[in-house]
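Heads up: the structure comes next, in structure tokens.
The complex appears here minus one protein chain, its other protein chains still in place.
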């Protein structure tokens, strides 16, 4: 289940959607608009997408996560347009027989979505400035003990916390 | 927020409870009653607890996860009594500034809950047998690429997939 | 000195094995958790089947065998936990 929408994300329905008698574990991830980034106050975010490619890319994530992990059901919702503080920008839910697989699959999905799917955010700061966010500039540093998701070692998480580039096979040189 | 109850778990309210303008990430974990375990059909589960100690132990998990990770808000709900297929037995939600911390904290919470909190489940199989579940007997084997939770290396996940004993400092020899 | 009285609670498969969910045991004043454990295993030999996996808590906290017990303490005896 894939959705790219300018409406609030119904992540409660999403988590119900992935529940199954065959599953022992459900992991739900929500990305939310955070007030402070590097000490600067965010007032709002504007998400824009290359819709046609983003939908195909999200669909590809669903296909690929099912190949990599014993996924029973999976759903990915991403919002576009203007978001306020605390709003949910992305919701991912996955169910698997056992818990370790559910965490690994959920983490692989959000890590890979952030590498590949053509969506961009512009931060609108309280001082009036607007700024496109690019990996390496946003630098949401993971903690030093960040555990790389299982089966995602080709993602090349950079030790400085900057976000890696998309996998080489997907990329122009 | 800690709850040990014989009523259905309101995990939707739980995930709303942990959302915060200070958070960029929310991870929710649900444990659900799975139909098949080692090819044997489960009809129902009966969870029983040493209530006084279980509540203290859940409270201690909340205290400790806040020391180990940059947690903004956290909640743990555990159900006791008779559960049907697909029912949610445990719900954990945690919010943090960045996503890697939210996954690590959520995984640490469920892994540690399963090691420490005095709650037991009895499986009621469709062939009429009832069986207390004990770690090492249930052997819900994690996949070979199971990533140990950050900052939980003392948990000693056994390579055969059996659940480890509680940390030595908590234990009689 | 007077003996101390300790309440013992059994849970899950340990309750089934002991055929009771609680008992009161009298111990010498300087008794430890290890002494209580010996006494319990003597009275309910069925509990020996759990071997070293049997867990013990004193007043709702996991405890070491050398912990001294006091009058009115509550000790819990149970197999490995399986919540979640």
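By letter and in written order, the chains are A, B and C; residue numbering begins at 1 in each of them.
Quick note on the criterion: contacts are C-beta pairs under 8 Å (C-beta built on N, C-alpha and C of every residue); 3 or more make two chains touch, one makes a residue touch a chain.
Computed from a predicted model, the values in this text were never measured in an experiment.
Although it is not drawn here, the omitted chain touches the following shown chains in the complete assembly: A. Touching the chain that is not shown, out of A:12, A:66 or A:121: A:121 (per the contact rule at the top).
For the chain missing from the display, the contacting residue among A:49, A:72 or A:102 is A:49, taking the whole complex into account.
On the side of chain A, the interface with the absent chain consists of residues 31, 47-50, 52-54, 56, 78, 89-90, 110, 113-122, 132-136, 138, 163, 165-166, 170-173, using the contact rule stated above.
Keep in mind that, in the parts below, only the chains that are shown with their structure count from here on.
If each chain is reduced to the centroid of its CA atoms, chain B and chain C end up 26 Å from each other. In this assembly, the C-alpha centroid of chain A lies 49 Å from the C-alpha centroid of chain C. Contact with two or more other chains is made by residues 84 of chain C.
For chain A, the set of residues that touch two or more other chains comprises 99.
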